[in-house]
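Yeah, one chain of the complex is gone here, protein chain that is, but the others are all in their spots.
Moving on, here comes subunit A:
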Amino acid sequence: MISRKTSAVFSNFARRCSTQSPLNVSTATTSSNLTDTSSSDAPVELERNPYEKEPRKCLLCRTSVTLDYKNSRLLQQFISTFSGRVYDRHITGLCDKQQNKLVETIAKSRRAGYMPVFVKDPKYVRDPKLFDPLKPIRPHSFA
């Protein structure tokens, strides 16, 4: 009973909103729903949460950078200065697809002779840091 009353209040409010601001997306959907139902007291159901945040994307997906085995400077930004190994996904913060591609491309680049195998090239040690290995996004890549 309570919900019916509140929904009536909300629908009235929504109608007022739609009349006031027709450009608003969320209220536009409610107004279309209102026309469908015969009674104005019917509860308004939104199709999706209007306050939903956009899903976060990884660095390479966000910037739409494609990894190339010839671009060894970019690849070496994902390599540890200390051990010369590729950082794991909980440190690089890449999605599964990009991380797999990164490992593949680094292997290719090393095979083709563009990249050192055991170390990071000392020329690129002072390149800007893409992530902080001391602050991983997860405690471990399997965790």
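We take it that a contact is a pair of C-beta atoms (placed from the backbone, for glycine too) under 8 Å apart; a residue touches a chain by one contact, two chains touch by 3 or more; residues count from 1.
The working rule: contacts and distances are computed from a predicted model.
Trainee: For the chain that's not shown, choose its UniProt protein name out of "Small ribosomal subunit protein bS6m", "ER membrane protein complex subunit 2", "Serine/threonine-protein phosphatase" or "DNA replication complex GINS protein PSF3".
Mentor: The chain we cannot see is, by its UniProt record, "Small ribosomal subunit protein bS6m".
Trainee: Go through subunit A and note every residue touching the omitted chain.
Mentor: On the subunit A side, contact with the omitted chain comes from 55-58, 61-62, 69-70, 72, 89, 93-98, 101, 108, 111-117, 121, 123, 137-138, 143.
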